[in-house]
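As you look at this complex, bear in mind that one protein chain is not there, while each of the others sits in place.
Up next, chain A:
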Amino acid sequence: MTSRKLNTSNQDDVIRGTDEDAVTSKLSAVNMGYIKDEYVKWFVRRPARRSPIINRGTYVRNIGLDTLIIKFLEIDDVKKQIVSLGAGSDTRYFHLKSLSRKFHKYFEIDFPEITAKKVLTIRKHKELSDLIGDDAKLGKDNTEIYASDYCLLSGDLRGFVQEMVPWMESNGFDRSIPTLFLSECVMIYMDSNDSNKIVEWAASNLITSMFIVYEQILPNDVFGSTMLQNLRLRNIELRGIHAYPDLESQKERFLSRGWIHAEAVDINKVHDSYIDPKELARISRLEFLDEFEEWHLLAAHYCIAWAYKVTDESQKLLYNKVQFYDYKNVTH
């Protein structure tokens, strides 16, 4: 991995800053009682209370992704791999591990500046390092961790196929094991030429694989163009948004690259149909959210897209189950 370039351009710094923003929002949602996560507090430098609309969005994002991830993990009994692209300070590994979920390996990849911080935080808190286990080893100037079911790697996703894949493979990545790729507001910052290579590789080099994306859509209406403008003021450029600007193109992104099944829904759909009404009632009591018009606008501009690829047709039935439960179409 010596050829891996450390890109320190300003844009990259800004994108790394988005990790801090996301994890701060997550802690806000945890502190307000929306979601449970014992570990996120150690990754936040300056806790801040987010507005109810952001807390609700963080909640839906989290519960939406967790629902699909857990269903993937529950398919038959084989251990699986997760590759969290641009994982940043995400604590999902620790959270799932504390719930006794088992992995063949959980890979996290991010810029070395970010993984170095993560290594520090993990070493500082026994609760975190205990979950990883005693056999964890550090590498690459303390920017990487290699443990029995956890692997934190530093690198640049623009070199995913040439540089990251061989490095993952020398660290236990197994092409024959069902693998889930996660991109939570990550590929959206990449040129689609670069992100497409990851999507293509994941479909054509594994026996069974799954992809879950959470990112922005609808850049062309007034809310969307205001969003791009506001993010630009913070030097954040959503490079990928015009390539996959809506739910249809989000699905096409996968279907045209070797995936056999793809779906995409916006956050309004997840919120209105895929969350247990009892849960919605519970979070409504946590904080008063009065501006549903604004919520609908915001939620319409984020989506969850997922796709799978199986080699064995009989697996299709199993993977179709990685799906949301529709509470709307059920009579109680």
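Following the convention adopted for this analysis, a residue touches a chain if its C-beta (ideal position, glycine included) is under 8 Å from a C-beta of that chain, and two chains touch if they have at least 3 such contacts; residues count from 1.
Everything below uses one rule, namely that contacts and distances are computed from a predicted model.
Taken from the listed names "Serine/threonine-protein phosphatase", "Trafficking protein particle complex subunit", "Proteasome subunit beta" or "Dynactin subunit 4", the protein name that UniProt assigns to the chain not shown is "Serine/threonine-protein phosphatase". Checked against the full complex, the one of A:Asp221, A:Glu248 or A:Asp326 touching the unshown chain is A:Asp221. Here one chain is not drawn; of A:Ile207, A:Ile260 or A:Leu289, the residue touching it is A:Leu289. Only one of the listed residues, A:Arg50, A:Lys117 or A:Arg158, touches the absent chain: A:Arg50.
Counting over the whole complex, chain A has residues 18, 21-22, 25, 50-54, 57-58, 61, 185, 216, 221-227, 230-231, 233-234, 236, 280-281, 284, 287-294, 297-298, 302 touching the chain that is not drawn.
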